[in-house]
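These notes are about the structure you will find just below.
The complex is shown incomplete by one protein chain, all other protein chains being positioned as in the whole.
On to subunit A.
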Amino acid sequence: MWRPGRPSVEGNVIEKFSTGIEGLDQLTDGGFLRGSAYIIQGPPGAGKTILANQFCYAHVREGGRALYMTLLAESSSRMLAYVSQMGFFEGSALPDAMQYISGYGVLEREGLPGLLKLVQHELKRHRASAMVLDGTFVAQSVASEQEFRAFIHALQGVAGMADAVLVMLTHQNRDSSCPEHTMVDGWIELSDETNGFRAYRTIQVRKHRGAAILPGKHRVRITEDGIAVFPRAETTLEAIPAAQALAHRVASGHQGLDTLLQGGLPAGSATLLIGPTGAGKTTLGLHFLSLSTEQEPGLMLGFYETPARLVQKARSIAIDLDTPLEQGALEIAWLPPAENIVDELVRDIVRRARARKVKRVFVDGLVAIRDSLVIRDRMAYVINALSMQLSAIGATVVYTSEIPEMRLDDALMPSDELSAMVDNVLLLNTGRRAHAFRRYLSIIKLRDSDFDPRTHEFHVNGRGIAFGADPRVNASGEAG
């Protein structure tokens, strides 16, 4: 039922109750501390009620007892009817381990002292180890600031005495200097935000006494399964074990390229294939994946081409993805390039890779990841975090990213952002020279390694990528 939390000064361990939301447990270093009081604040519709209910049912599933007291005039049975449709709802918890009651009448008749007595009495009556007080702002509206402060202080004492977690929900947008925020043990803020036409939800742990938190805002998704919280990928890096230093090379899937790379891609490294559309980036990625085996499983995440289309494309140029797919050595995942939550995507890629001990990862289309980010400045941090997490499990990663066509004599130096994102950069460029469309490959950067610095022309034929000019055109561009 409990998981070990931080040790207290005396060496005791304070129990933590899971919030029932994996990502929120990560943000709060394991969940709510027993005997503590928390405020969850956010505008109507931000997900407070769902979060609180999800916590209660998770708590009950772990063997605890929960009580949901509303101070709102609205019927909690309507709320319960809605909650009962959600994946976390557990009908068998009612009415024994989980109960809903209203404190509105008592608050109206007897004010804050009556409500305090009621909370105390009901915690005892239900033997609840978790309690939600929904609509705390109503309590504030019937009292002075001083009375409300005393009430919050007393509530915290009641939670401590009952050894229960007390979660107070409020939609008021009160700032950090408000007394209730200084008094409670934790303060979590849910928000609805917009960026242009996009609307998105966030969560921020503003305070969690005595526990390390993942600071800042993190994305939230509400589905029929409840609330999901996705910690920003770059804030979870501390949890990554140091990657083993891998000295060996990993075949790129193309012998000629391996020669230019002096043996292949450094194992555990991240490579960015950049170039304009049609330059052959995806084709090179498919070469890389075609070497997926049971010993070296592969994973692809694509955004623009469906798995069926990719396999067809590979077949048309004699790149064999069918064999690794049939052997279960290759998984192709596909997501439409819509408004994805990038941190969810990073989490899922890493999970999939970890589950199958993947050694080859190909992510086709960093543009789709960048476009999903609300704050695009995060791009380098996110990709760096993803690469580090994949590297930690021994995977070598290849990304593609589209850039406009460049003139061949344009200097391309890895920018600071590119350097931060990946270990290796390969430019696949296109150009029209002597009346023909041509493709060129240059290695821009290779981690701690020497490499062939020349630009090499290549073409794509029935067997994939081949170095040299397309034999169908001669040097002058006329049909050969």
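In the analysis below, a contact is a pair of C-beta atoms (placed from the backbone, for glycine too) under 8 Å apart; a residue touches a chain by one contact, two chains touch by 3 or more; residues count from 1.
Here is the rule we go by: contacts and distances are computed from a predicted model.
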item: From "Branched-chain amino acid ABC transporter permease", "ATP synthase gamma chain", "Response regulator" or "Peptide/nickel transport system ATP-binding protein", the hidden chain's UniProt protein name; value: "Response regulator"
item: Candidates A:D29, A:E108, A:D192 or A:D258 - the one touching the absent chain; value: A:E108
item: Residue touching the undisplayed chain, where the options are A:E122, A:E147 or A:D320; value: A:E122
item: Candidates A:Q54, A:Q99 or A:S252 - the one touching the absent chain; value: A:Q99
item: Residue numbers in subunit A that touch the chain omitted from display; value: 69, 73-78, 80-81, 84, 91-92, 94-95, 99-106, 108, 118, 121-122, 125
